[in-house]
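Here the complex is missing a single protein chain, while all its other protein chains stay put.
Note that the chains take the letters A and B in the order they are written out, and that residue 1 is the start of every chain.
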Amino acid sequence: MPFLAVTVVAVAAFLPLVVTSSYILSVGVTMFLYLVAAMSLNVIYGLLGLLSLAHIAFWGIGGYFTVIAVMDLGLSFWVALPLAGLFAGVVSIAVGFPALRLNRHSFVVVTLIFALLTTLVARDWVSLTRGPMGIPGIPSPYFFGHEIAGAYSFYYLAGAFALVSLLLLYLFFTSRIADTMRAINQSEDLARSQGVNPTAYKLLAFFLSAFFTAMAGGILAFNQRVIDPLIFDFFFMQAFLIMVIVGGRGSFVGVLVAGAVMSILPEVLRFSVDLRMVLYGLALLAFVTWAPNGLAGWIRERREERLRSELRQ
Amino acid sequence: MDYIYFLQLTANGLVIGLIYALIAVGLALLFGVLGIVNFAHGELLLIGAYAMAIALPAFGLAYIPGVIVAVLTAIIAGWFIYEVFLSKLGHGEFERSILITMGLSIVILNGIQYIFTATPLLVNTEFGYAGVSIGDIRVAWTRIAAAVLSAVTFAALYVLLNYTQIGRAMRAVSQNRDAALMVGMQPRKIGRNAVILAASLCGLAGAAVAPVQLVQPYLGQFLVFKAFAIIIIGGMGSIEGAVFAAIALGVIESWIGGFFPVVWQEAAGFIIMITVLMLKPSGLFSRGGMRVG
């Protein structure tokens, strides 16, 4: 497994030296950012079972925050990006605290309302966001005097960001913190009876998922060189959610594989956006109806069945 | 002159409010009876609107046959969705219901966009752009038709829910599910009836809205997010609350749009909704609070 991971990273790192098509590299950029966002959603929804529709809001907030911090406040991109993550994290706590007070159903409703509200703010708070027309002419970030512009350098920027983020998230998914989250998801009463404070874990999960999603959104904005309220398009939310469900909620590897395949395959097959979304939607329906635990869950269930029959003999 | 402008705004607001009500009532009904939040509600409306847009030229622009085709198409779609997906959900599988209806929404919306492209359709009817003037107030016939259609539907709905076996069963399940099941009501049949009823309301709303606004794939999503706000204001699952909140919102939006920057027109629903949520988390009209959970 580590060997496979190193090979994949190495291939990804040398790809731009072989492939010169900026189209392929830009597909790579999108994939890197989607992977981080989907894995972030996997923290709150996968580990804790809390369906957050607010991810699209954090994604957009991250984009707008980074752009405004760089263009209006004159901050460096490298400072603005983590600040955007922190800002979204703080917002997530402010939203999460009341949203978690009721039950997991109201959490869905409150996060949805929050997502709709941020769209409205982006469109209507014209003095801050310049309204529906968006903010054009986003400058390129500089890395030690080297301008990051175009698919080639953004491939490395997004790739490095995804590598670091996913490594940190991998450490998180394999830590005891994640185990406690899985425990809370399976039986909150039992976890409480054993001394776990579920609210603290839920807020941590929400914070982390907002933090990484917002930074991915920030890079997306600089890659597009323009940001407008379309960054809040529900399409992104649906794409992240489908990657998590197809891969298997709570599974790191499952979501990684599903995210990569679902980012690349439609491009390879040259599907139009509508047709791609129809297929995404059908995949969502099929998995939710017949394999709610995704690919990873399906494999796990097969393995458990085998184990059960072995142990019963 | 000012009060005429005001009356004009009120009349327009009432029409829009009635259309909102058609959508929101269906959402409230599904929430009450099946315990689900239907993210594909706007797409049922979309099916109705496109059916109307296609049927009208086929019937030589005759309004009523177009409406009938739209309603029937939406009913067939709703029925199919219920039998294939929703009937397999257990009560209280709230998150799964969201994911399934979201999947349906994605498939229908993008399917329609794939077939008809994103170019808006301009729908013409036998009424054309003619209107009627009462004093200085002028209302287009298509708007009057939409209002009359909605009003008649609500009268029929009222009779259905209060005086027929089918409607009473739905209300019983929505008010006290356990008791209703205890006395031997069949949840599957009642659920199917609720979905068909909600779908027909969507089809009707789609037919009514098609000649009034441009028909394009995101029409449904735009309206349904409003309807979410409306059923939260009206108290999740409360039908009376949804009707009242929908009409009020339509009129208030129209007033705000007439006197303030258009920004506030859209924000109005959300501001009211958030205020209601903060003051009374279970909604203005709810009796027992959110019933799922």
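The rule we apply is simple: a contact is a pair of C-beta atoms (placed from the backbone, for glycine too) under 8 Å apart; a residue touches a chain by one contact, two chains touch by 3 or more.
Following the convention adopted for this analysis, contacts and distances are computed from a predicted model.
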item	value
Protein name as given in UniProt for the chain not displayed, "Transcriptional regulator", "NADH-quinone oxidoreductase subunit H", "ABC transporter ATP-binding protein" or "Succinyl-CoA ligase [ADP-forming] subunit alpha"	"ABC transporter ATP-binding protein"
For the chain not depicted, the shown chains it touches	A
Omitted-chain contact residue, chosen from A:Leu190, A:Val273 or A:Ala286	A:Leu190
Hidden-chain contact residue, picked from the options A:Asp72, A:Glu147 or A:Glu304	A:Glu304
Chain A residues that touch the omitted chain in the full complex	171-172, 175-177, 179-180, 182-183, 186-187, 189-190, 192-198, 204, 304, 307-308, 311
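Please note the rule applied: only the chains that are shown with their structure count from here on.
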item	value
Chain A and chain B: spacing of chain centres that average the CA atoms, whole Å	33
Complex interface listing, chain B residues touching chain A	37, 85, 88, 94-96, 98-100, 102-107, 109-111, 113-114, 221, 225, 228, 232, 263, 266-267, 270, 273-274, 277, 281, 290, 292-293
Contacting residues of chain A [partner chain B, same complex]	49, 51, 102-106, 108-109, 112-113, 116-117, 120, 123-124, 126, 234, 238, 241, 245, 272-275, 277-278, 280-282, 284-285, 288-289, 292
